[in-house]
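Data block below; observations after.
A single protein chain has been omitted from the complex, and every remaining protein chain is retained in its original position.
On to chain A.
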Amino acid sequence: MVMTVVLFAISSLAILQGMSAFLVERLQEGVDVSAYFRDSVSEEEIFKVRQQLLDLEEVKEVEYISKEEALRRFIETYRDKDAILAPLDALGRNPMLAHLNLKARNPAEYAQIADFLAGEAFASAIASIDFHDRAPVIERLFLITAGIRAGVVAISIALSAVAVLVAFNTIRLTIYNSKEEIEIMRLVGASSWFIRGPFLVQGALVGVAASALALLLLFVLSLAVRAQFQSFTEFDIFSFLISQFFMLLLLCLAVGIGLGVFSSAIAARRYLRV
């Protein structure tokens, strides 16, 4: 039982890792710096700025959105919301500004890029800079994930110790109950490994059973919370588990069998006078 909980916690760590990677990727995917150009700035001038930006090492890509494209996207986004679109008709012209959307190679570099755009050189061309600094959000996410991971690792280590103790005691009891049989085995010339072998196999089987139980529990729980999780973080926990099934199975089996055999080996060494 305790071993099942240990394996469950360790598998949860893998899920946490997957989820944090997913969220960070999602955050990084968004447009992070947009530079809006004044109406008076020609397309050629915007392309020159674009080229200058592309020459920067920190910039990964720059997308040019013309006035027309910006209007089209705006209408597309709010096509069902007349209250928002009606003033556009009343205005009788395209109020959108041509702009460049930038993506940085590293989220930490967005501030630098924003500073570069806010400089003297572009003051006459750029009307405004829309800068969503996601670096602190990502950093916080990393911090939270690292915190949770450290907590789960600590709990896993503590539970592993308990699991080793429980398995150790179970094997000790089995050895005690088989005392007479073990004595007979010794007297007919069975080697220590021949006598210890079955106990080690028993430990390994406990590990296999605990792995199966932990994975089953994980899948059932992930199915139960799948919808809530997805609506909250867009992370499909069940699909993630399916895609990582073999990795999780291997992880559980390795840890489960390792802990089982380790505890049996200690118990056999301590209590099996061979």
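Just so we're on the same page, contacts are C-beta pairs under 8 Å (C-beta built on N, C-alpha and C of every residue); 3 or more make two chains touch, one makes a residue touch a chain; residues count from 1.
The rule is simple: contacts and distances are computed from a predicted model.
According to its UniProt record, the chain left out of view corresponds to "Cell division ATP-binding protein FtsE" among "Glutathione transport system permease protein GsiD", "Cytochrome B6", "Cell division ATP-binding protein FtsE" or "Succinate dehydrogenase hydrophobic membrane anchor subunit". Between the chain not shown and the residues A:E43, A:D115, A:E181 or A:E234, the one that touches is A:E181. Among A:T77, A:N106, A:S191 or A:S243, only A:S191 touches the chain left out of the display. Touching residues on chain A toward the chain that is not drawn are 180-181, 183-192, 194, 274.
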